[in-house]
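Removed: one protein chain of the complex. Kept in place: all other protein chains.
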Amino acid sequence: MAPVPPTRRIRTTLIAALVLVFSSFKVSAADRFITVASTTSTRNSGLYDHILPLFTEATGVTIRVVAVGTGQAIRLAKAGDADVLFVHHRPSEEAFVRKGFGVKRYDVMYNDFVIVGPKADPAGAAKQNAAAAALTAIAKANWPFTSRGDDSGTHKKEMGLWRAAGVNTAKSAGEWYRETGSGMGATLNTASAMNAYALTDRATWLKFANKGELTIVNEGDKSLFNPYGVILVDPKKHPHTKVKNGQAFINWLISDAGQRAIAAYEINGQQAFFPNVKSAN
Amino acid sequence: MNPRADILPLVLDDVSFEINGMRLIKDLSCTFEAGPRTAIIGPNGAGKSLFLRLCHGLLTPSAGTIRWAGPDGANSVTAQAMVFQRPVMLRRSVAANVDFALKLRDHGKPDRTVIIDEVLGRCGLRRLKDNPARVLSFGEQQKLALARAWALKPQVLFLDEPTASLDPAATHAVEEIVQAIHHEGTRIIMTTHDLGQARRLADEVIFLHRGRMLEYAPTETFFTEPKNDLAQAFVKGELLWWKLGKDNRRAGGYEIDKAPRRRN
Partner (left out) sequence: MNDISDAFAAAFAMVAGFDKDLAEIVGLSLEVSLSAVFIATVIGLPLGAATALFRFPGRKVIIVVLNAFMGLPPVVVGLIVYLLLSRAGPFGVLGLLFTPTAMIIAQVILVTPIIASLTRQVMEDLWREYEEQMRSLGAGPVRSLTALLWDGRFSLFTAILAGFGRASAEVGAVMIVGGNIDHATRVMTTAIALEVSRGDLALALGLGLILLVLSTCVNGAAFLIRDAAQKRHA
């Protein structure tokens, strides 16, 4: 046998690897953070990158944003996997509070949805003032429309608009009506590739880089109003909820400082979200 | 546990072995005393390898008993070794192959170094000790298998066709090593299809045919005047499956159950 047995060398290497691996587990328990279940629209728009550092700087509390569709965000919060819910579908939010999952809903800000579509606007959606009428025109033209189809706030809003337009999209699913079953970005990527119409929130649209031939074809209708609400998960339901820091975050969002920070966020020179605490209930 | 306690004689009593209802070893009884070298010969399919594996404990008999002497059955395991027809080389260096076997016998490190050096030297492998075992020539691999077995200083060494695919030079080297191991007091029990090798190496010969022991005799006697007519034919180099038939139903006192219906 050679003087140094290979087994011993391997053993040493293994131990070294072990030490390396386990020392790399960062102990982050001491960090002060809260988890916020929120929407892809706010994350993708870049709003959080702008406002969260300001909050952390002021309080020392880190915000961990899990950005998913509104429907999934609500489920996360219901399961107790988040401390704060920050989404945009008012009826669902109110139901969340009513059922005892949330303490109280606060208005924070709003922006609006827009209908985007091909520059040539083959369905003539731009000629309609009302959003529902624009959708009716798209349905009549049988021009492709990509839907989130993922139970998100945007999807819920879209379904409401189709109902108002009197169009049963289920009948046309897979034909001109295409459900992507994915996030806003993926849906817009699909729309861009298919030169299709789609409903999106304005902030995501402003930030979206793969617009292709698409442009805004319908905007400004009252029905396209898109309010965001923030709710603390009720500690009575989930005792581990970080009430103090969670409420601190909410208080900051609705404070002058938070509202100014939201208003100051611009994408390509355009304001993306509009603070609306004065209309708080 | 004292590995030096004698495990011989080895007694086989009415041993049979069958697979899927086919009896491959039939009613075999014999005793191996310490001392002589035994060659087991016979045509292909006679059951020579099975016989060795049964003795070595790699197979369990379907009927009958195989008993080693000594106070403790466990002794028998550590006091035996076997070299296979196709040498099984661990994917390690030549020295590490021997070292592995020694570690299994709980030899201490200094002890192992000395033994490895000794057996590799005696088998002519010392200069190859750091080479990977699996890139050795076939003959060198067989020598290493012998060295590995030798290092264990077994009381009994089983060899299954140790020179089956070797050229004359390598065969000679292997036979020399087997002799040397024997001279150190190890009981040799080997199979071979090489009658010359049986003459050169063995003190006694067992002739197996179709799972039966047809003759067990001193080498001298076996080759000059085999009692069994099948053994006679084998010694003369005839093809045994051809010789089988009605006339040969009784041979050397053993019943031959059936003439073969097909060649194996």
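The letters A and B name the chains in turn, as written, and every chain counts its residues from 1.
Definition applied: a contact is a pair of C-beta atoms (placed from the backbone, for glycine too) under 8 Å apart; a residue touches a chain by one contact, two chains touch by 3 or more.
In this text, all values refer to a predicted model and were calculated from it rather than measured experimentally.
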Q. With respect to the chain omitted from the figure, which of B:10, B:40 or B:81 is a touching residue?
A. B:81
Q | Per the touch definition above, residue among A:65, A:109, A:165 or A:217 touching the missing chain | A | A:65
Q | Where the missing chain touches chain A, by residue | A | 6-7, 10, 17-18, 21, 24-26, 28, 33, 35, 40, 43-44, 48-49, 62, 64-67, 78-81, 183-186, 188-189, 192, 207-211, 238, 240
Q) In the full complex, which residues of chain B touch the absent chain? A) 53, 56-58, 77-78, 80-82, 84, 88, 90-93, 100-101, 104-105, 132-135, 152
